[in-house]
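Questions regarding the structure given below will be posed in turn.
For this depiction, one protein chain was excluded, whereas all remaining protein chains were kept in their positions.
Lettered A, B and C in written order, each chain numbered from 1.
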Amino acid sequence: MSVLDVRDLTIQYLTEQGDALLAVEGVSFSLEQGRSLGLVGESGCGKTTVMLSLLRLLPEAGRITRGQILFNGQDLLQISEREMRAIRWNGISMVFQGAMNALNPVRTVESQIIEAIQHPDMKINSQQAVLRAGELLELVGIPAKRGKQYPHQFSGGMKQRAVIAMALACNPSVLIADEPTTALDVMIQAQIIELLETLQKELNLALVIVTHDLGVVAEMCDEVLVMYGGTLAEYANSDTIFNDPRHPYTQRLLRAFPDIAEPGSELASIPGSPPRLDDLPPGCRFQPRCQFGEEQPICVQQRPDSIEIAPGHRTACHLIAELER
Amino acid sequence: MQRSDYLLRKIGFAIATLLVVVIFNFFLFRILPGDPVKLIIHSPRMTREAQERIRVTFGLDRPIWLDVEALKTGDLPRVFDTQFTAYVRNLLHGDLGISFATRRDVVDLLRERLWRTVVLIILGEVLAIFFGIALGMLAAWRRGSKLDTGILLWGLFTWAMPTFFFGIILILLTRGILPVGGMSTPGLRPDDGWVFWKDVGRHLILPTLTLTLLYMSEYMLIMRSSVVEVLSEDYILTAKAKGLSTFDIFRRHALKNSMLPMVTIIALTLGYTVGGAIQVETVFSWPGIGRLMFEAVQKRDYPVLQGSFLLLAVSVILANLLADLLYTFLDPRVKPD
Amino acid sequence: MDQFKKIWQTFISKPMAVVGALMLLVVLIMALFAPWLAPYDPQEHIDVSISDILAPPDAEHLLGRDDAGKDVLSSLIFGARVSLIVGFVSSFFSMFIGTTVGLAAGYYGGRVSNVLMRFTDFLMVIPDLPLMLVIISVWGRGLWKIILVISILYWTYTARLVRSQVLSIKERQFVLRARALGASNFRIIIRHILPQVLPLIIAQAVLDISSSIIAESTLSFLGLGDPMLVSWGMMLNFAFERAVSRMAWWFLLPPGFAIVWVSLAIILIGNALEEIVNPRLKTHHLFNPRNMVSLLMGKPPLVEPEPTPEVGT
Partner (left out) sequence: MSNQAILQIKTLYKHFPVAHTVKDRLARRPHQVVHAVDGVSFDVARGEILALVGESGSGKTTVGMNILGLQVPTRGQILFDGHNIADWAKGRLRPDGSPEDLGKLSRRRQIMALHRRAQMVFQDPYESLNPRQRIFDIVAEPLEIHGLVSNREEKQARVRAALEDSGLVPADHFWNRYPDELSGGQRQRVVIAGALVLEPELLIADEPVSMLDVSIRAEILTLLQNLRLAHGITILYTTHDLATAGYFTDRMAVMYLGRIVEIGPTIEVLKAPCHPYTQALVSVAPVPNPRKRRKRMILQGEVPNPIQVPPGCRFHPRCPLAEERCKQSDPPFVEVTQNHKAACLLL
């Protein structure tokens, strides 16, 4: 059974004027223990919104209006806030984007890890907690004694490691990492990717990587969910996404991504820009930028449903059958 | 920044400020048109001995700043025998002159009254800080609620309210219920023990209430915006994701982080609080430094005015330094060595 | 300017701001048309009998008479002039000094900034009311002296605000870009930095008007007002000395509430301006968490999702 099973998730944002913007619509995916999923898309495609909704941490204006989030079969949208608190960090934990801001600047790193360890469900005394915090820091490659320091005494890469250590405090079964490598230097990025890979194998984590960087996804994910304009564009295993993409957006996105293994090769960007939430096209959200959908009335008028074109390969495109031909 | 370096800078600044205040205090009473000291000497209310004593104390026969004549003749010891050095010498000996109005030593007057002002300010300030922080946090937590709006409105209203007028309103409202003037009921003396102190306490209520209610609102507004700011930080979201309860998030994260700007603000507004104390003491005839200054202004009692100003300025500068020291221990980003 | 048009539109959409503006308008009219509005001339010499002193309100004197037997309402109307002049003029001066110091310290940095900012800190540390008391009582009383003393003490906050803004704006890439294009310092300050800070400076200057008005009234209350003019603070000074014991509320309360009225008006305006030009609408992570899923639990979603059409494969 999947540890995490998200079905038909739909999220709105209420604007100050009282309008409801459809930020995420009909996104579904599932993840098994020990596997990793990449949630990719450009800025504003709703990937962070999806991630925050998994722990019910949406900002004030966010509303989950439809769908289910099943964690070990239990729907997280139907439980009370108190029950939810028990699942946070214990069952599902997160590494937030921008590690520098995820640590409180006026408290020691260790105390912030301990705070997570002393989760009500963990029943651990303070001495054990200190030891455990030290272990966690060593696990991510930070000497335990540096836990007594404050975040500003850590470099960017070390903060990211500390945040990962903090996320592992309660032995979660699912770890969600939002842009874990963005804003880090190339070499530090590689260190963090390596670290996450090792941890995932050793701890048998179900890992969700939320990122805009296709390279990171190709490096470390088993499955990939490509999002566009708040909807699912394509969902398949990593090899299929990178070598046999079906959705026009995935195809063009891959062609726009430079490959260091083939320097000098042609790059083709996608003209136009992603749709704004307050100005969504009525039909397929990619239609205004799609080279196939220009004159297809169905693309302009109707939103495509995601359909399974092969076992485990879903995509949302009206023209998928024709494109195959 | 290193803690010792930060402290050295702050101490250096405090010393420089003190020096400037001392020099300013000297010149203000000499350079400005009308030369008050000379005016005083010709005051018909002064006895000849008092005039003579002032002349000697201020060294009025000497040049103001440097004795240029002595410098030219090479009479070095006399170069610094000026009004300014006389002033500094007197200051170092704790001599601030004598009051024109009461003919008492200004230092004695100040010593007698200082603690009364200190009690008033500390009491008012501590209560204002406590309630300001508590209400500010409450407003931030329940942003947009009726409570929040109420707190905001009260803040705006008291911001527009001159301290002395608020005191007057309280007097009009509580006439006959609470004592509205002085420090104790005439006739009672400290020897009466408990009864006397209880009476002083009753006299303290209105002045303290005025200071608290007015100064609380500023702390409240600042704390509110500071907490709102902190609550939008990512580490709060992280704390929430860790499964911490709202109470724990406030206690462990929001409070300390929003206290940092508060310490700075409290230090910066100390001078303002002293100004408030002058008004409150005037309105409620509380016999402290503020009331003393008010009376000195009325009677043009310059030595008292000069002495009180010096004392208040020095106290505020020192209190500020204290707040800076506190800050270095609260904020880990100012590193210990 | 589009920018100011936008600010104005947001401004008039805020009820508090409109209330403040209307309140200020009343005072402005009072001050401008004082000689026509006031029933009596407060400067006029009059003969009074004992019964006229602190006489309670009646049909002839709507707010009664003061301790000299004069009409309180007329003094109140003329007093608006003093408050507004002191408020606007000192706040203009302090805005000017503060902006200049802040721009210079922020943009040029280094030694210039050090000297200017230490001086600013110095003025901020010295308790201002005692300093004003000392200066005015030595220098002598007078409207312009009060205005000057207030302006040279009240620019410090503006200077700090401007400096901190300039420090961050100066690091922004569009300033670097202007430098890379070859723009002179003057051009960068006038074209690229000042327009960013100006709205904030104006909001701060508006708030300063109210601080200046309160400062003037406090000085007058403490007996250091201009002896040639009737200001609200001075009225309170007389009233406090003589009217409290007789509970002559008609002499005590109107000038006090007039001060509160005008400074509240200005604070409402300034506060709204500040909110507009310096929005701090960030997400707040500790709200009532039930909101997030409440719609799911039985209540209909706000927007009905479009029916999903069938698509043949």
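One rule holds in what follows: a contact is a pair of C-beta atoms (placed from the backbone, for glycine too) under 8 Å apart; a residue touches a chain by one contact, two chains touch by 3 or more.
From a predicted model like this one, the values you see are computed outputs, not experimental measurements.
Chemist: Going by the touch rule at the top, give the shown chains the omitted chain contacts.
Modeler: Within the full complex, the chain not displayed touches A, B, C.
Chemist: Just one of A:D185, A:D278 or A:E308 touches the chain that is missing; which is it?
Modeler: A:D185
Chemist: Check the options A:L131, A:A256 or A:A321 and report the residue that touches the missing chain.
Modeler: Of these options, the touching residue for the absent chain is A:A256.
Chemist: Looking at A:A23, A:L37, A:V216 or A:C290, which residue reaches the missing chain?
Modeler: Of all options in A:A23, A:L37, A:V216 or A:C290, contact with the hidden chain holds for A:V216.
Chemist: Give me the chain C residues in contact with the hidden chain, please.
Modeler: 3, 172-174, 176-184, 187, 191-192, 195-196
Chemist: So that we can see where the missing chain sits, which residues of chain B does it touch?
Modeler: 1-2, 4-5, 8-9, 12
Chemist: Hey, which chain A residues sit against the chain that's not shown?
Modeler: Counting only chain A, the missing chain is touched by 42-43, 155, 157, 185-191, 193-194, 212-216, 218-219, 238-239, 242-243, 252-254, 256-261, 263-265, 267-271, 273-274.
We adopt the following convention: only the chains that are shown with their structure count from here on.
Chemist: In terms of CA centroid distance, which chain is the most far removed from chain B?
Modeler: With centres defined by C-alpha atoms, farthest from chain B sits A.
Chemist: How many angstrom between the C-alpha centroids of chain B and chain A?
Modeler: Using C-alpha averages as centres, the distance is 55 Å.
Chemist: Approximately how many whole Å separate the CA-defined centres of chain B and chain C?
Modeler: 23
Chemist: Spell out, as numbers or ranges, the residues of chain B touching 2 or more other chains.
Modeler: Where chain B meets two or more other chains at a single residue, that happens at 237, 240.
Chemist: In chain A, which residues are in touch with two or more of the other chains?
Modeler: 57
Chemist: How about chain C: which of its residues touch chain B in the complex?
Modeler: 118, 121-122, 124-131, 133-135, 137-140, 210, 214, 217-218, 221-224, 233, 236, 240, 244, 247, 249, 252-253, 256, 259-260, 263-264, 266-268, 271, 280, 282-287
Chemist: Could you list, by residue number, the parts of chain B that touch chain C in their complex?
Modeler: 13, 16-17, 20-21, 28-29, 32-34, 36, 140-141, 143, 156-157, 159-165, 168-169, 171-172, 175, 225, 228-229, 231-232, 236-237, 240, 246, 249-250, 268, 270-272, 274-275, 278-279, 282-283, 293-294, 297-298, 300, 302, 305-306, 308-309, 312-313, 316-317, 320
Chemist: Over in the complex, which chain A residues touch chain B? Could you list them?
Modeler: Spelled out, the residues of chain A in touch with chain B are 55, 57, 85-90, 93-94, 96-98, 101-108, 112, 115-116, 119-120, 150, 152-153, 163, 166, 169.
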